[in-house]
Each structure stands twice: as structure tokens, then as C-alpha cells.
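All protein chains but one are shown at their positions in the complex.
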Amino acid sequence: MEKPDFHFPALLKKCKRGGPAVTHPKDAGLVIAYTGIGKDSVVMELGSGSGFMTIQLANIVKHVTTYEKRKEFQELAMQNVKKAGLTNVEFKLRDVFEGIDEKEVDLIFCDVAEPEKIINEMHNAIRIGGFMSAHCLNIEQAKALHLAAEKVFKEVFTLDCLVKDYDVREFGTRPKHFGLMHTAYMVFARKST
Amino acid sequence: MEKPDFHFPALLKKCKRGGPAVTHPKDAGLVIAYTGIGKDSVVMELGSGSGFMTIQLANIVKHVTTYEKRKEFQELAMQNVKKAGLTNVEFKLRDVFEGIDEKEVDLIFCDVAEPEKIINEMHNAIRIGGFMSAHCLNIEQAKALHLAAEKVFKEVFTLDCLVKDYDVREFGTRPKHFGLMHTAYMVFARKST
Amino acid sequence: MEKPDFHFPALLKKCKRGGPAVTHPKDAGLVIAYTGIGKDSVVMELGSGSGFMTIQLANIVKHVTTYEKRKEFQELAMQNVKKAGLTNVEFKLRDVFEGIDEKEVDLIFCDVAEPEKIINEMHNAIRIGGFMSAHCLNIEQAKALHLAAEKVFKEVFTLDCLVKDYDVREFGTRPKHFGLMHTAYMVFARKST
Partner (left out) sequence: MEKPDFHFPALLKKCKRGGPAVTHPKDAGLVIAYTGIGKDSVVMELGSGSGFMTIQLANIVKHVTTYEKRKEFQELAMQNVKKAGLTNVEFKLRDVFEGIDEKEVDLIFCDVAEPEKIINEMHNAIRIGGFMSAHCLNIEQAKALHLAAEKVFKEVFTLDCLVKDYDVREFGTRPKHFGLMHTAYMVFARKST
């Protein structure tokens, strides 16, 4: 059984994966496209992990601040961001549950456990019209966050995304038989007036 | 039966849709994430259509040049790009089959019929390591392009993407019963040394 | 937006749907195919509902006993089974939580709330090698049943099923744009020695 291709772009191909699950490009793409962040945006990331999402965000936006409480993950993320040649990332060695300094950010991307516990802090840090988006490992985590978000945000939605790769040959075309069924549930919440 | 939410970001919400099918955010997200384009990238679009993809690209990258042969579509795209407040787009009223001026672009995004007929022209216009990506309305179109691309590009892949929205309530969580099953097949090809 | 076709077979087309969600053919098909029931099988159904699954089972197997606690649903199910011309169904007006008489059945199909509370009773009523299968309206219900089943059954699995319909035309083939995203989570458990 052939391993599926995750379609990592060149800027991720040399990066080293550490312990935590990375945010796959297909899911990073949804975050970018659904929130409308662009080259003028300022974003925060809660949980640097291996830095894969840090890189995917920093490649697009003006500035990324990323919090990570574990030194070894932060160092891995720093190395990976450096390999990708990106210089618009600020790293903070910080437990997100100790508070968020930033204000008026366009997006908080969240990849930590129990993000629902800081839903008010996230809401406060986001500008009106901005988004919170989170990578959730299971439906229980997504549900807890979604329900907490509905109390302070106006537009909340939860989804997952399946990409099917095709075998295309002159004599016949069909999806590949085996593939990546699931990566994460993604929760989105927009701060409205 | 409730109409599904396509999750258009704010910069698309006021835009007017014309005749042609637009590139949905979920598919635009894949293009951005898989090709690794970012704020330093220069991209070309073949087929401005209503300008929805023009906007999603221009919001991310340094510069977009977009070709459209039909005056009424170009005008619609221009209006929509203006509404979105983007100024880094150059419009050319041009049939893509008459030739491509640009060189060394990071990405050509293609949303015209029979793009396989200009596969060499696209290949020539893309820098080494850059991508061609196309929005194909049916599998026959995707197949024709995929097979043509394999002759000149090194890494070619075709896929589609399904996003499932969830109903999340305290008493129960499940995908929404009805939704968007399909938008387009997406073909990607990378130019390697 | 065109309503999707659920592909009800002729024997369901004239049946009347009552309040409860029916078990769709695609899910009934999984129950039949994964459990291997056939024309010699004896099955039980917990929750007759509108009788749609009763009919789909009775059309295949030797005998179906079906429990329903609400008189109005039982009557609707009886009418529908009669319309379908099936005579191998025994109806019991009974709350499944008051006990199960049957023994050595090949399959218990379960479409009631909180089936995990009678997991031992279901296990006792099933022959060795036989199956319990359940139609669950949300992931919380499926999870509760799956975890309870793992304590008494040997092989337990939970899944859902997506059927995509295609528009097939000479000039182009693709999935229909809108469709049925989700019906139910299905839990299966096999009783082993």
C-alpha cells in the first residue's frame, strides 16, 4: 500500500517533523481562504508545534507571533522557520493559558489542547471582523471549542476536509484506492460587531 | 433543504457573480497551500471570469496578471477587484490562445477551456520550481490537461476536495445532512529542472 | 438546488415516512453486506420507526421481529410492511428497555436512543458469530454504544458512508454539485466465542 502524498510545498519539504501532528496544507489552505488573511495581515499562533503552520502563515502574511510552552518544540519550530527563509516570525516561549499580549490581530490560529478555556482571551485579542481558527484532533475537542465560541463570537462553523488524489491514465481514470481520510476537525469563529 | 454555506471570506462577500463558475475558497486554498505562493510571488491567471480567484490570489501575492478574452467578464472582474480594494492586478483583454507575454512566474492559475492546448506556452512562462494549477469543470478536461502536463512538467497531480460542515449542539454532533458535494477537479503540475 | 435522489427501491417508494429518520438504503446495504445476513437469517429490530428498515430486512431474511413502544409508529410500520407485500414480520408493541425475548438471532438492528443501556441484553440475544448493528443520529450516541459494545463484543467498528451521484454527459462527467452529505453513524459489533 503506497503512502499517500500530502502535497507539502517546497518550503515545508526540508522541515523536520517533531512529536506533534502538523497542520496539513489542505487545512492550512482552508484557514487562509475562509478567513481572507493576506499580505497585510497580522496573525497569532497558539502552539508553534513543529512550525509547519507557522511557516504556512508567515509565507502569506505580514507578521506572525507564535506561542509555545515547550522549549524543544520552540527550537524545532525556529529551525524550520529558518530553513524556510522566513524572518517575519516572533517566537514567545509562553504557555497560552498565562495570557495573550497581542491586540487587534486578524487571526488567531490555535493548535493547543483545551482552547475553549481561553475563548474570552482569544476574542479580546482579535479585531472586529477577524477570526479564530483551530486545528482539533478529535470531535470532542472541536465540539467543546465550537460551543464555547458560540457564546462570544457571532459566526462559528466546524468542518473537515477530504482531498482525493486521482490516477489519471490514457486508458482509465479513477481515485487512488488508498489515501488520507482524515487529518483534523477545523473550527472557525468570526468576531462581529 | 438549506443552501450550503460556501464560506466566502469578507473580501468576496460583496462581489457579483457573473456567468462562469467561480473558484471556491476551498479550492483556492489548495492552490495557495500546495504551490507555496506567498507575499513575494508573481502569478498569472488565465481566464479572469468574475474575478473571484483573481481576488483570492491578489490578496496573498505581490502581483497578478489576468487574461480574459470577453470584455463583459473583464469588466465584472475589474469591478469586483476594485470592491475588494486590491490594486496589484493587471488586466489584459486577451485570448490566452494568442500567446502569453509573462516570464518566470511562480504560478499560472488556469480556468479556461482546453488548457492542454497551451501546455508548452504555460511551461515556458513558469519559473523552475513554479506551478501550473487549473480549475477543471469535469473529469474529461482534467484528464486531457493532466496527460498533456505529464509530457512537459515533472510532478503532476489531480484531485478534488470535499468539505463537510457540522451541526454542533450540546446534545449531538454530526455532519449537516445536505451540502456541497463537488465544485471542480484541480490539476497541479510543477516545473522541475 | 435540486433535491438529491436517495435511491429508494420500488418496495419503499410507496411507503409513508413518519416522524423518525428512516434508515437509508445505502446504510441498510452496509448492514446487509457487512453482517452477511441472507435468506436463512433471523433478525430482530429494536425501534420499528416508519418500518423502512423493517422492510429492507424482511425482503432479504427469513424472519424479522420488530419492537416499537409507540403505537402510532407501529401502526405506520405495519401499513408500510403491508404495502411492501411482506408477511415475515412479527410486530411487538414493546419498550426495548423492558427486555428482549428472542434468542440466537443472527442480527439485532437497533434504532433507539441510548442502546448502550441494553448492550448486555442484546449480546445475550445474539448467536455466536452474529451481529449487533445500530443507526446512530450523532457521534455522541455512536461513541457511547461503541465503547459499551467493546466490553462485551469482540469485533466493534463504527463508520459512516457517503454516496456521490454523478452527472454523466457526452461532453463532461462530474459529481453532482449538491447532495446528501450524511445520514447516520453506523456501529457494528460481532459476537465471537
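Note that the chains take the letters A, B and C in the order they are written out, and that residue 1 is the start of every chain.
The rule we apply is simple: a residue touches a chain if its C-beta (ideal position, glycine included) is under 8 Å from a C-beta of that chain, and two chains touch if they have at least 3 such contacts.
All values reported here derive from a predicted model rather than from experimental measurement.
Undergrad: One chain isn't shown here. Among A:T23, A:S50, A:T65 or A:Q141, which residue touches it?
TA: Only one of A:T23, A:S50, A:T65 or A:Q141 touches the chain omitted from view, namely A:Q141.
Undergrad: Tell me which residue among C:L11, C:I100 or C:I118 touches the hidden chain in the full complex.
TA: Residue touching the chain left out of view: C:L11.
Undergrad: So which of C:V22, C:M44 or C:V61 would be touching the chain we can't see?
TA: Spelled out, the listed residue whose C-beta touches the missing chain is C:V61.
Undergrad: Tell me where the left-out chain touches subunit A, residue by residue.
TA: Residues 1, 3-4, 137-141, 160, 162, 164-165, 171-183, 185 of subunit A touch the chain absent from view.
Undergrad: Provide the residue numbers of subunit C that touch the chain removed from this figure.
TA: Given the touch definition above, subunit C has residues 5, 7, 9-12, 25-26, 28-36, 38-39, 56, 59-62, 129, 139, 142-143, 146-147, 157-166, 168, 170, 173, 185, 188 touching the missing chain.
As a working rule, only the chains that are shown with their structure count from here on.
Undergrad: For which chain is the distance between its Cα centroid and the global protein Cα centroid smallest?
TA: A
Undergrad: Among the chains, which one keeps its Cα centre farthest from the Cα centre of subunit A?
TA: Comparing chain centres, C lies farthest from subunit A.
Undergrad: Using the touch rule from the top, point out the two chains with the most contacting C-beta pairs.
TA: Max contact pairs: A-B.
Undergrad: Could you put a whole-Å number on the gap between the CA centroids of subunit A and subunit B?
TA: Distance between chain centres, rounded to whole Å: 22 Å.
Undergrad: Could you put a whole-Å number on the gap between the CA centroids of subunit A and subunit C?
TA: 38
Undergrad: Two or more other chains touching the same residue: where does that happen in subunit A?
TA: Only 139 qualify.
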